[in-house]
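Below you'll find the structure, written out as structure tokens, and then a few comments.
Certain chains of the assembly are absent from this excerpt, and the rest are unmoved.
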């Protein structure tokens, strides 16, 4: 299989064409927006906590971007429902579903495409940081205070 | 394809000068259709760099010994080549910068901070690259001036009948405008805007990043006040650019960066500035890069800017024709007559990033993104486009390979 067919495999294209958890929650307990300044991809994430105030009960994404950024966000959103804020804030990039899948297949994403694939994770972490005070990934440090109102 | 000019370059022969094309990407020869971002370097330029470091390297304007004299002479000779390249009337008007961006910021800071204030208007356009947009927005913010933009049509041409309205109700102080759009290839009638600025006592700053490498630029014919371009987009090395400024204006301006090499006399009480252009070149300049830019100018002039423009025009015509045949493909930008060698497009349902990735697997390099033109993308109603851009080494068969790659992308996403 060529590396292109490997990257644009059925599963990724399916998430791209039919993103899960798509939309916007209103009201929401947490919200953040983020861009990939390289390509202009944008994501808005909204989420709601369960009764314990820390378990993610519902999450929704909207925005636009390449197949990788959208599929990665969609796949990740399935992962995070039912998990605690602190746990999600600690997810390593290599453990997000799309990134992990590519590593496993032996053709990891290149650094530039990795940025696409991690936009969703970054925005979720910013949302959790703002609502639950969890730590930010280093590359987003300072961004939330400065950029997001 | 019709031959438009009787000067004609031989792209296949030129290509042999560029070591980068000796390699295969993904087992295929490199179809590099991203020269608007940065151009590759002929061996003449790489050799000039190497030779300078091996035989004549030194800092400039400082040493008495022969090696320093040689380095200094090479640097000033490069300035003279740059002067001639844009037909400035004196080397005093030619400042070496890092790139276009720094040149435009230099004007925004050193001219803007002292000459703008509340009630003044700073006018750019929706076509501008961020580097000719954000510096004006920022200096307007710092000084209280008003930042306005000339809108573009759906085809990416300036709506010039808006000019009067935009320049009204305030004091127009400066127009900052690109000569060629990096996203759409639009050739902008900058002469008209320069004349308009001067009629109102304003100055005109031209972003020639996409013009100088591809077509003849003559600052005296244009009658512009400032003009900036980058070496790396014209077969020169990274790390060097040129800012032209009218001597009369440069003289009156405060310096931008201060430090070694740009002073006349320094004391705690008072510091005074060196003569032009050194006043605007603080610190050790990109000496070797300027020398190699001189070699790039020689290289381009040896081929002829007119021949380069004609070659790119042919390629743009061919690309518009071939791409126009693809179903689901949207082309952006003006008609061929007012377009440089740049073609932006989108494939329905496929993000440009994905298009570029699939093209890469075919050895075809295009740019995908907002091209540092977010206000323009907003106007076009897209977040990003794919863009193919041509240069003197581009071949028509690379357009064919682009089309094949796009068809493959459509298959992948079918």
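Which chain is which? They are A and B, in the order written, and residues in each are numbered from 1.
The rule we apply is simple: a contact is a pair of C-beta atoms (placed from the backbone, for glycine too) under 8 Å apart; a residue touches a chain by one contact, two chains touch by 3 or more.
Remember, predicted model here, so these are calculated numbers, not experimental data.
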> For the full complex in this file, what are the copy numbers of the chain types, given as a label formula?
Replying inline: A x2, B x2
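Simple rule for what comes next: only the chains that are shown with their structure count from here on.
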> In whole angstrom, what separates the CA-based centres of chain A and chain B?
Replying inline: 36
> Given the complex with chain A, which residues does chain B contribute to the contact?
Replying inline: 350-354, 357-358, 361, 368-370, 374, 377, 383-384, 412-413
> Which positions of chain A touch chain B when the two form their complex?
Replying inline: 2-5, 7-8, 13, 38-42, 64-69, 113, 116
